[in-house]
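Working notes for the structure below.
For this view, one protein chain was removed and the others were kept in their places.
The letters A and B name the chains in turn, as written, and every chain counts its residues from 1.
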Amino acid sequence: MRLRRIAAASLLVCVIRTDAARRPRYGGELRIDTRATPQDPESLDPQIFSSAVFETLVKLDDHGDPQPWLAASWTHDKSRKRWVFTPRANVVLQNGSPWSPGPIEFADDRPIGEILRDLARPRNAIVIRGPDGSITGTGPFRIAMWEPGKSVTLAAQENYWGGRPFLDAIHVTMGRSLREQAIDLEVDGADVIESALRPRGLSYVSPPVAVLALEFDDRVAPAARQAVALSIDRAAIYNVLLQKNGEISGALLPRWLTGYSFLFPAGRDLARAKQLAANATLNFSYDRNDALMRAIGERIAVNAAEAGVVLRPAARGEVQLITLTVPARDVRTSLEDIAAMLKLPLSAGSPFEQERALLADSRVVPLFHLPRIWAMNPRVHNWPKLADVWIETEKK
Amino acid sequence: MTFRTKLLLISSFTIAGAVALVTGAVAVSVRRAFERADAERRGALLDQFRRQLVARGDEITREVEQAAQSPAVQQIAASAAEYDAAQAEAQQDSLDFLDVLQPDLTIISSAHWPARFGYKNDWDIAPADWTAEKAFLARIPMPDATATALVAARRGPSGKIVVGGRRLNPEFLKSLGMAPGMRALLWLAPDEVLDAQGPVSDPQKLASLMQGKSNVVQWTRDRASAEAFQTLPLMQNGKTMGVLLAGTSLREQIGLEQAILWIGLSVGGSGIVIGVLLGWWTTERITRPVERLAAAARAVEHGDWSARAEVASRDEIGELAQAFNRMTEQILEQRERALQAERVAAWRELARRLAHELKNPLFPLQITIENLQRARERSTAEFDEVFRESTATLLAELANLKTIIGRFSDFARMPAPHFEPVDVNETVRGVMKLYDARLGAIGRRIELENGELKIRADGEQLRRAIGNLVLNAIDAMPAGGTLAITTARIENGARLSVSDTGQGLTEEECARLFTPYYTTKQHGTGLGLAIVQSVVSDHRGKISVASEPGRGATFIIDLPEMQP
Partner (left out) sequence: MARAFWLILFVSTVRADALEDAARALARSVVAQLAPNEIARVSVRNLSSLARADVARAQLAFEQTVAKRVRDASPIEIALTISENIRGFLFIADFKGMIEMEPYTPAVDLPARFSMVLSKRLLWQQADPVLDLIVMNDQMLVLDISGVTRNERREGKWSPAESAAAPSSVRDPRGRLTITETTLTADLPGLTCHGDLRALALNCAPGSVFSAGRNTFEAQPPFFSDAQIGNTRLVAMPDGRTYINDVVIENWGSDLAVMATCVGPRVAVTGAAGRDANDSITLYDVIQSVAIRVSDPVQFPGPVTALWPRQDSALAVVHNLTTRQYEAYEITADCSR
């Protein structure tokens, strides 16, 4: 009896969900609009495109646990310092040649959990660079055409090890503003667009994965930072400007990821803010081209003015309204990556203690956790897992 | 200053004065005329503005009423996404500001500052104005500034309050019709002043105008950039919301004034020039003869007795010249006569002196020869002795005569001086050495100029002159005294003075001193001082004496440094 079970495959396929009763249709091209203008394929939005073109050895599942992906299994020596990862069989590179690197050995004395989390990071995806500068991956789509900052076309990989994706191709148009994207969807120029707020019609709302926060330069006095933080009326912004999308938060990581975000205060204390303010004047920058960010930025300036802190709009300010994307479905990975993004040191200790240390001096003041919202044509199914997405044909 | 110059100046001042007066008068009346006309125009502009303000206010009131009644505004709810709904309504009604408020003035939606939803309306509006019928002025805080606007407030049927309006901006001013050279400015703050084109640069130049110090503003160094303003404060509830300034450019006026000035200057200038030329020609006829007369007088003064003034005309000047000439001739004749008389007197003196001098030796000569005659008649032995004595006496007296004659001869034949650089101090020292023994008990005070005192002189003659003075001084102090010799540098020459402490000289004696053969001495030929005078004269110097009886005499010789 030949028993060949590939444990990973079962779990992999677990996440494939076919539609209710309509069989997914193979074929078709999906047209996506985005605001971002990445200059190279590795900078494509990881939330949608990670694992579409380049895959990692290990992937985090819905619970944040690392599962075998390109690596089928791994073993270690007695000292737990040398690791051997066995690559999955039958993986074919996008350029047609098989991916058979043989057992991957390396020395690492970190705990295995940390190693696996690190291997699951998009930046550790398997990317083969050719001598002519071309890049190849193992994912279900390959890059058929790339115009940096303008558009990218991904074509389905026929012999992808997890099964050819349903779509034939994906065409991404970059640098489209939200208004332009809305028009594209209306005139059937795009199938999936980004949306700031919940649209009418078909949409996909992710869990809150974006942190809207204020970032302070270290030139700003701690008292002034706290004054601004305590002056913000998050409830009004949440109810009116965000229309109750997402959630109010004082934590860096959202509740669905950590469970303890409510422990970080997010309330308003105008009296204390006035005491700390001491008539500070700061330069405040936010994305003026994004109507929602501009409205939130102006509202924050009005709140801070009440406490006695003047926030002057500027192109580059000591105070910035930033959006951080939670990078992974794992708390430690996300904290490490966010600390690196903010250029702040990460202390030791439990994730809660680490997060508390990051937020202790108010260099970063989280305000809200916002979902990512996509509006789409009703013909699109299974968004956002690109390998599973399929579109219905046109109704005649 | 010459007469001609005086005359020219007077004529120039007269012409210039006349022209300046005329120019000034014209300029002043021009200015007055302009100012009257400008003031009228400015007043008219301000009236027009007042009317416009009222008309605009009515328009705004209507629009706010419309907005308050519109269903869109009624439905703006206090929550949800409508916080920016006022913007659309404001755009539709062409209003710069529109706030939709709860009855308690909490902002539901603000068109110009959407982020202020939920806050209380902060426009500077007095409580009474919320229910005012007409539009009014208010200051509205904005994110980065404060705006002044004409606003109206109305209550909608659902109880919501709608307040909105338009900003006072250049558009407002554009609608005023203005004559060329006029403009309207709107002063809203010391650094916010607008005209029909937009913000005015250098609004701080209006500071003195706003303080009431002056009503003219000069914008640049160019005077023609000045403007005269009239102000109309825009009041609301006793507060000044802004000031309207109606201005008229002073460019034309100043241009005209400058033209008048230039004309005055050119007329005056050319007048002066013509006047100068005319005056020149006129005075030429007067001052030239006068100058010639003056030149002749100067020549005479310098010794040119042949100088005559030209008689070029028959007027007063000509008569003056003639008189001058006559006078000169008369003086010349008189001088000649005086010289003659002087010469005769000098001759007489000389003859007397000569006679006196010669008489002395001659008398013994006669006696001696008479002795000889008598002795011939006596014995031969007596005759031999007497012959021996007498011949000796004869020879001695003849020698004496020779000496006297020799001296006269010397005086007559004093040689022409031979000039060379001579140190006066050295000469004095030499003379003092020579006569040192002769001074005997007489005190000496020698004060010489520092260093060398070089002049061009004949050293030999100078020595002789100084020597004579020293001898005279010695002779004047038979009972002893002090001889003082000083030398000093004077302008263009040297001064030598020799003084004694003898009995002094009277005035008459001083005057006659330099006459040859005038002597106060018992002996001597009296030629000494004459020689001194001759030397001094040859050296073109000057000699004088100062004395008082009983106090000695001082002879002062001034010698020039250079000889021609």
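Everything that follows uses one rule, which is that a residue touches a chain if its C-beta (ideal position, glycine included) is under 8 Å from a C-beta of that chain, and two chains touch if they have at least 3 such contacts.
Computed from a predicted model, the values in this text were never measured in an experiment.
Undergrad: Among the chains present in the display, which ones are touched by the chain that isn't there?
TA: Counting the whole assembly, the omitted chain is in touch with A.
Undergrad: Consider the whole complex, including the chain that is not shown, and state which of A:69, A:141 or A:166 touches that chain.
TA: Going through A:69, A:141 or A:166 one by one, A:166 is the residue touching the chain not shown.
Undergrad: May I ask which residue of A:56, A:181 or A:258 touches the chain that does not appear here?
TA: Of the listed residues, the one touching the omitted chain is A:258.
Undergrad: Name every residue on chain A in touch with the hidden partner chain.
TA: On the side of chain A, residues 1-6, 9-11, 13-14, 16-27, 62-65, 90, 158, 161-166, 255-260, 262-263, 329, 331, 350, 352, 381-382, 387-388, 392-393 touch the unshown chain.
One rule holds in what follows: only the chains that are shown with their structure count from here on.
Undergrad: Considering the complex alone, what residue numbers of chain B touch chain A?
TA: 79-81, 83-84, 113-119, 143-144
Undergrad: Over in the complex, which chain A residues touch chain B? Could you list them?
TA: Residue list for chain A touching chain B: 197, 233, 236, 239-241, 243, 295, 298-299, 301-302, 306, 312-313.
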